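Note that one protein chain of the assembly has been removed; the remaining protein chains are unaltered in position.
A and B are the chain letters, set down in written order, and residue numbers restart from 1 in every chain.
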Amino acid sequence: MLGLNAKDAGLFLLVTIMVILAPLILNPFPEGSELAQFNAGYPDLMQRFVIFGIFAIGFNILFGLTGYLSFGHAAFLGVGSYAAIWMMKLLTLNVIPAIIMAVIFAGLFALLVGFVSLRRSGIYFSILTLAFAQMSYALAYSVLTPLTGGETGLQIKSTDSPLLSNLANGEIGRANLFGLEMGSSFEWGVGNWLFTFNAGYYIAGIVMLMAFYMSIRIFRSPFGMMLRAVKSNQQRMNYTGLNSKPYTLAAFVISGMYAGLAGGLLVAMDTQVGPERMFWTASGEVVLMSILGGVGTLIGPVLGAGMIKYMENIISKINDNILHQWFAFLPDGMEDFVVFLIHPFIGKGWHLTLGLVFMAVVIFLPGGLVEGGQRIGRLFRRKKRDGAVGDAAKTPAE
Amino acid sequence: MGILEVKGVGKRFGGLAALSDVTLSVEENSVHAIIGPNGAGKSTLLNCLVGKLIPDTGSVMFDGQSVLGRKPHEINQMGISRVFQTPEIFGDLTVLENIMIPCFAKRDGAFRMHAFEQFSHEKELIEKSEHILEDVNMADKKDMHAASMSRGDKRRLEMAMCLVQDPKLLLLDEPTAGMARADTNNTIDLLKEINEKRKITMAIIEHDMHVVFSLAQRITVLAQGTPLVEDTPDNIKGNAKVQEAYLGESQN
Partner (left out) sequence: MEVIVLQVLNGLDKGSAYALIALGLTLIFGTLGVVNFAHGALFMIGAFCAVTLNRILSLSHEVIDPDKTDFLGNPLAVNVPYVYDWFGEAAGQGIINWSVPLALLFSIPIMIIVGIAMERGLIKHFYKRPHADQILVTFGLAIVLAEIIKYYYGANPIPTPAPPAFSGSFDFGALIGLENIIYPYWRIIYFSFAMIIIAAVFAFLQFTTFGMVVRAGMVDRETVGMLGINIDKRFTIMFAIAACVAGLAGVMYAPINSPDYNMGMHFLVLSFVVVVVGGMGSLPGAVLAGFLLGILESFASLGVVIDLLPGINQIIIYLVAIVVLLTRPRGLMGRKGVMEE
């Protein structure tokens, strides 16, 4: 199917179904129930799942295949976002041109950064990309204020009147796709459950599926094989008649374009951008996503992005009152003690949880969630087989 | 006029002259051995031939073209393949993929953006790769992870990776180092067969005289960065200068 082998096609189909049904799957708890805060099926969060999924998929094409660890990918996300918002401010509120411009600008910037950074490898490469990203951040924050809005960033304001969108005087434009507004949603109540189907989410979801499909094709192509060869043994590659430089640069630019795409989509969803989007912690975040999910695997980065964005939104919302409700069944002193123990890891402390989970993954599970899943899968299979062998062994004895 | 003409090549590292005025000529379809005591500059010479080092003086002509100043991948594209002393393979890839990569390099050149082509559509190249794996008796290992193989298998894989490109010149850096006698003899047979059937010219650096005298049609002896003699194996055997060079080494 679509030029994929059976296994990849199965994976793609599974992801497609998940994306379509996400508003249902992610809202398993009825409204108003205690557990409703664990629901992730609201548009804002779901949009972030798929958009950061795209960012991580692109990062994985570079880091997962070639092994070049970039610590500055947020710069491309930021450049994409700025390009997109200017398209929406000046040309049209339709998101398509904005997203296309985001990809083009991010790609060009990645070409420039990659051309310079890829002259070095290993830790030098990481630091060069970090230096470029910090430079972009510093410039966006200060000198380039006319272009970037400085610290406050850029929003669509009532004074903006894009060329092709007929806005009434003073009307604040809203992002749309040929008239379909990103913010528009269809709500469906079943019993106590309320499901929200949001236009913006589905558009981002479709783009994510396309990005995911392309990443599968790249992984399975001869080009993808060359990128893995770069990671494996660059010396042999050069003595085999292949120039590793353009391969790595191509991977760098592709992953920069993915980041730009994610940046453009972010703007399409919330029509604003600020320089913090390019800060180096944002670059670190996409590294975390890929590692957490599983570097070099197809589905890993998507899982990692989902996991981190879920944690960010849900864990940071939990407070002591909620904890006290949960542990109300414990004796009073015990309850307070448990809440006291958990307290540093929730609410504002979610970064602490993130850091610990990340360290644990790097130390114990370098293959990320995907490897974890595989290990559990193998454990079950072995148990089954052991069981079967055990049965067979018993039979003759009896 | 040989296929490889090295003329007056010199290379210094700081104050040390690693090579000075090296001249040698490798005839087409021959096996040419380069021998010499440790530190004679054999590896430096090899690195000058494949573009890893650039000589300070002299010229290196291959097939009528200069290789000097060209990058390793460009030199490979001219038709020179190199087998390393410790096998250099793509450890994270499967054996078949290891062979496919040089196939792509041969067909598509140093870079091609085949990001949306499908691996499984390259039937011709897959067949060619499988064929060469049969030649080196590795057909049953084609889906194995290359890094997990034995050292001997890695050597044969590396050899296959070079052969699949049909190079005009194959450079071998101590292809039997650390091998048991039986394996060494197998390797000698394999190299002989490659030279005779595939008509591939070879330049070989080797310590093991048994290998050198079973394979080479011509031998260059290097000592302290300069060629002592270049002659046929029979003449080399009785050469006093050569014995002196080796004896000198053993006395150190």
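Keep this in mind: contacts are C-beta pairs under 8 Å (C-beta built on N, C-alpha and C of every residue); 3 or more make two chains touch, one makes a residue touch a chain.
What you are looking at is a predicted structure, and each value in this text was computed from that prediction instead of being measured.
Student: If the full complex is used, which shown chains touch the chain that is missing here?
Tutor: Contacts of the unshown chain, counting the full complex: A.
Student: Touch as defined at the start, partner being the missing chain; which of A:Ile127, A:Leu180 or A:Leu330 qualifies?
Tutor: A:Ile127
Student: Looking at the whole complex, which of A:Ala40, A:Ile54, A:Leu69 or A:Met182 touches the chain that is not displayed?
Tutor: Once the missing chain is taken into account, the touching residue is A:Leu69.
Student: Just to verify: which one of A:Met135, A:Leu180, A:Met214 or A:Ile314 makes contact with the chain not shown?
Tutor: Reading the full complex, the residue touching the unseen chain is A:Met135.
Student: For the chain that got dropped from the picture, name the residues of subunit A it touches.
Tutor: Contact residues on subunit A toward the absent chain are 67, 69, 116, 119-124, 126-128, 130-132, 134-135, 138-139, 141-144, 234, 280-281, 284, 287, 291, 344, 348-349, 351-352, 354-356, 358-359, 362-363, 366.
Convention: only the chains that are shown with their structure count from here on.
Student: What whole-Å value do you get for the distance between subunit A and subunit B if each is reduced to the mean of its CA atoms?
Tutor: Distance between chain centres, rounded to whole Å: 46 Å.
Student: Any idea which subunit B residues touch subunit A in the complex?
Tutor: 50, 71-73, 76-77, 81-82, 88-93, 97, 100-102, 104-106, 109-120, 122, 161, 165
Student: What does subunit A use to touch subunit B in their complex?
Tutor: It comes out as residues 3, 5, 217-218, 220-226, 228-229, 231-233, 235-244, 246-247, 250, 254.
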